[in-house]
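All protein chains but one are shown in place.
We just call them A and B in the order they show up, numbering each chain from 1.
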């Protein structure tokens, strides 16, 4: 596949890519790198899925105010995911409970998954990238 | 098999493991077209870093792999420039001292990582925790 032709549709089914993100949104840039990779994968029609595990669920807190510390809002990037047709978003149920966030409103596309569901995701994709 | 590696770890045990893995994969006859360095992983391509005495010079060893096996070493552009890793073009564009990227490494977009993912049969991530 040529690097200047991001569209792969119409040919073979693109491999499904699962991005596992375990980091909190601020403090390091790892969570942001995961989302940037998801956006790039979507631009190449890879139809990436995102799995928020462990501290990664903290990325989903609504009403983040990046301006409060002159940083880019992670929440704004998350809000943009549907625009890029990233509509498979999975959230670790145990982590939500661990942080007392079980009642938090989640992105419309998000599905809360338990340990069995996480295993099924890891087994069901072609490739995994861990962040 | 076709392999692709994503290195998120800065110079340290995980990036040494990535290098060891890359060498062994090539030695076992696998194809390794590209290693993509993202986030703190780009620090492996810092040309102005000086390894302490008795420690490996990781950028030089990666570069050796690149020249011997034809492996492309790509530093994510947005991760790189925010950390002062600039090639000649970026140094000029941002009017900074440079180039600071080690020989053997290039700077490129995340599309190159995605492209590698579509082509490979095995994809491994190397990261370093706290």
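One rule holds for everything that comes next: a residue touches a chain if its C-beta (ideal position, glycine included) is under 8 Å from a C-beta of that chain, and two chains touch if they have at least 3 such contacts.
Assume contacts and distances are computed from a predicted model.
Could you tell me which of "Sulfurtransferase complex subunit TusB", "DNA polymerase subunit UmuD", "Energy-coupling factor ABC transporter ATP-binding protein" or "Methionine biosynthesis protein MetW" is the UniProt name of the chain missing from the displayed complex?
"Sulfurtransferase complex subunit TusB"
Can you pull out the displayed chains that the omitted chain is in contact with?
A, B
Across the whole complex, list the residues on subunit A that are touched by the chain not included here.
These residues touch the chain not displayed: 20, 22, 53-55, 115, 118-119, 122-123, 125-128, 130.
Which positions on subunit B touch the chain that was left off?
Counting only subunit B, the missing chain is touched by 1, 3, 8-9, 13-14, 16-17, 20-21, 23-25, 27-28, 30, 122-130.
Everything below uses one rule, namely that only the chains that are shown with their structure count from here on.
Using the average of all C-alpha atoms in each chain as its centre, how far is it in Å between subunit A and subunit B?
24
Quick one: which bits of subunit B touch subunit A in the complex? Just the residue numbers, please.
Per the touch definition, subunit B meets subunit A at residues 6, 8, 38-40, 76, 78-79, 109-115, 117-120, 123, 125, 127.
Give every residue of subunit A touching subunit B within the complex, in rising order.
Checking each residue of subunit A against subunit B gives 1, 3, 6, 8, 14-15, 17, 28-30, 33, 36-37, 39-41, 43-44, 46, 127-131.
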